[in-house]
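Dumping the structure here so I can ask a few things about it.
As you look at this complex, bear in mind that one protein chain is not there, while each of the others sits in place.
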Amino acid sequence: MKASSPPTDEKFKIGMLLSDTRYRGTSLQVITFIIFVAVFFWLVDNTLKNLALLGKDVSFNFLFLRAGYDINQRLIPYSSDSTHGRAAVVGILNTLLVAFVGCVIATILGLFVGILRLSKNWLVAKLMSAYIEGFRNVPVLLWIVMVFALLTEFTPAPKAFKGADPQATMLFFDSVAITNRGTYFPAPILNEGAYWVIFIFILSVFAVIFLKRYADKLKRETGKDFPTFLVSIAILIFPSTILFFALGSPISLEYPYLKGFNFKDGIHLRNSFLALTLALALYTSAFIAEIVRAGIMAISKGQTEAASSLGLRPNKIMNLIILPQALRIIVPPLISNYLNLTKNSSLAIAVGYMDVRGTLGGITLNQTGRELESMLLLMGFYLCVSLLISSVINYYNRSFQIVVR
Amino acid sequence: MSKIAFVQKNKIPPSPAPISEVGFIGWVKQNLFSSWFNSLLTLISIYFIFIILRDFIPWAWGGHWNTKSLRECLDLNPDVACFSVLTARWKQLLFGLYPAEEYWRPTVTFIFLILSMIPILFPKYFKFFWFSVIYPGLAIWLLWGGSIWGVGIVYIGLSLGIFTFILLLKLVSKNTVLSGIGALIFLIVFFMFLSNYLVNFLNIILPIALPPVESLKMGGFTLSLIVGITGIVASFPIGILLALGRQSNLPIIKMICVGFIEFIRGVPLITLLFVASVLLNYFLPPGTNFDIVLRVIIMVTFFSAAYMAEVIRGGLAGLPLGQHEASASLGLTYWQSQRLVIMPQALKISIPGIVNTFIGLFKDTTLVSIISLRDPVGLASTIRADQTWNGIYWELYVAIGLMFFIFCFGMSQYSQYLERKLKTDK
Partner (left out) sequence: MEKTKINITDEVAIHISNMNKWYGNFHVLRDINLEVMRGERIVVCGPSGSGKSTLIRCINRLEEHQKGRIIVDGTELTTDLKNIDKIRSEVGMVFQHFNLFPHLTTLENCTLAPIWVRETPEKDAQDIAMEMLEKVKIPEQAHKYPGQLSGGQQQRVAIARSLCMKPRIMLFDEVTSALDPEMIKEVLDTMIQLAEDGMTMICVTHEMGFARQVADRVIFMDDGQIVEQNEPESFFNKPQSDRTKLFLSQILGH
């Protein structure tokens, strides 16, 4: 049989750019890249043309100009003479405040409702289910607007608290007033000696941490249980309280009182902040409750059965077996919901709360006309927050994975 | 040890369970009063429900439905609800400022929507699929009015484009990408040059038109449905492409898709809506002026596509392993295996997630009230600002909240039903 000659190289044809696996991937990417860059440049070109027509240029100088408007709720000093940049910072801090407080309340509520939802008591489970479905299926903007309307129209005006026979009374022994201008709390005043009490309290916290370590060591070595919880509470309460009274009550409360038509002194929380935070917390708590419930239900019944048959009591089973496994399932979507709450806080404008969208993306944007730059900064802020939170989730997932082959 | 040998002589029939275990009493004992703690919880819950009902029922039951203003309600009886605001304004809440004599148009559009879903959801009626295809054009024409050929030309153009694609595939090159580019070029030429003449021509020989209605007049629940449904439907194909792109091992495509998805998911929707209302005009050639509702729909579509992409990505991950290899070893091309093998399965798994995305999107449509479009929440503020109804809030908000609740809760129950059905289907 005649030996066959080795195959000669095929001549390169244009069609091979797309049909040959050696070139196809690169060709597709090159095509995509060209299209993408073309579209991008077309957009940028249009933008520049439009801006030129309006006589605007692209610059971030406005951040250093005088803002000229007031912000009625702020965590740092600010006046209408401050710069736009500072106004933006005030807005950012306001956003973060609402997000933080909202997340804390939402988590506590969500945990409570989620665990109760699993109760064997049919009535309680159904009530919690109604709570969850009720809050989840109504838009968050509607909740915000509703809670705000409730706080402003359902509550008495400050002057209703006046007189010998007032229409409205303060709560908690005349210390808290809920009015249609906001809620007034007593403010703590630190007098002489207050810092000692605070110092002792911080020491108590450290003492509790060391107590926990000691109790763990005791358990490991002798097997005996130690009433850590009760003793910790005692340590936190007693030393600080005793010192407080020994030094003659150095931390006093400044009570809000009615003067003229308004309350004076104390901490004033405006309705816009309260409405926004409460509505966001209630709405998000419904989602958190579902996550908690799904997490606990995901742990198979067999785990509880195995633990029971070993003789473990229900509370130990929850602490040692169920919760550690459930937390791994609960934490990533929980953090996701924190991100959602933070993004939803941008609806603050609906109630007049000055978050970052209200300052940077709102008044600053309108006054300076710098729409493009403000929006870029605004979106950049939210992107940073969300990227930060995503990396927290990824870190958690990587470190706490249950080991599998 | 033969003493252990035992054989049963007579089979024991089943006996009824003791009374305290079954029936109503048994149920009550186990579920409500099984321990003292449980009993306590039950009593607290009953008390709680009692208080809410005691305050709510008299207020709602004796409500006024026919007064002309809030003042009148309060004069008659301030302790009951003033539902007259709903009687007076329900049309507005449903249709916005749509001209009253044209109300039949949104209603028909909605009915047709349900009809157009049937061929998709029930394979039995697949032969009516052509209706689902023409429905979008029909809906746009019904809602916005104008000449039917404004919308019809798009269908004509696309059909010609597909025809060109198939022609190129058969006659010129077997390559899908090349034929695709060819068809694309045809479409660009057609829409830039030919379409205008064709529309004018068709208008002369066969004029069919409805009175046009401005976008700004649209509002209420109709607006929410339009934005929501268009957003979801349009984001579906984009979401699929993004999900596939994100999975791709071609780095540039992957980077673009990941970048897009993470960007959209990282910013609040309100900022995107703001871009729609203020900035989108900058990005387009000077002089173009888009309809505001269309701009909002575009941004909502992009927003929804990013979330849809993540849901589909989850669906793709849930596929049995080896599907890609199986279809490749059968000789299917990439797009064929996607169309015939991968996507049908992935989408089936993703359906609950897709429905959830829709529910979320539908709730998010309320945000358009912040850029001054008249969705129900925006309308509520308008109504409250009106002299006749100034100061009303419970009745209005409860009604709007109830509308959303019924819709969203219904959809979520449907999604759970689907999930259960999918599990047992396997």
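Should a chain be cited, it is by its letter among A and B, assigned in written order, with residues numbered from 1 in that chain.
The working rule: a contact is a pair of C-beta atoms (placed from the backbone, for glycine too) under 8 Å apart; a residue touches a chain by one contact, two chains touch by 3 or more.
Owing to the predicted nature of the structure, the values given are computational and were not obtained by experimental measurement.
*Asks:* One chain is left out of this view; which of A:D81, A:E192 or A:E221 touches it in the full complex?
*Replies:* Spelled out, the listed residue whose C-beta touches the missing chain is A:E221.
*Asks:* Out of A:G55, A:P77, A:G248 or A:G302, point to the residue that touches the absent chain in the complete complex.
*Replies:* Spelled out, the listed residue whose C-beta touches the missing chain is A:G302.
*Asks:* Of the residues listed, A:L96, A:L312 or A:L383, which one is in contact with the missing chain?
*Replies:* A:L312
*Asks:* Taking the full complex into account, what residues of chain A touch the chain not shown?
*Replies:* Touch with the absent chain occurs at residues 219-225, 300, 302-303, 305-313, 316, 320-321, 324-325, 328, 402-405.
*Asks:* Touching residues of chain B against the unshown chain: what are they?
*Replies:* So the residues of chain B touching the unseen chain are 1-2, 4-8, 11-12, 14-18, 21-22.
Here is the rule we use: only the chains that are shown with their structure count from here on.
*Asks:* Return the distance between the CA-based centres of chain A and chain B, expressed in whole Å.
*Replies:* For chain A versus chain B, the centre distance works out to 27 Å.
*Asks:* Of all residues in chain A, which touch chain B in the complex?
*Replies:* Chain A residues touching chain B: 15, 18-19, 25, 28-29, 32-33, 36, 43, 46-47, 49-51, 53, 119-124, 127, 133-134, 136-142, 145-146, 149-150, 153, 343-344, 346-347, 349-350, 357, 361, 371-372, 375, 378-379, 382-383, 385-387, 390.
*Asks:* If you look only at chain B, which of its residues touch chain A in the complex?
*Replies:* So the residues of chain B in touch with chain A come to 30-32, 34, 38, 41-42, 45-46, 48-49, 173, 175, 177-178, 249-253, 256, 262-263, 265-271, 274-275, 278-279, 281-286, 359, 363-367, 369-370, 377, 380-381, 391, 393, 397, 400-401, 404-405, 408-409, 412.
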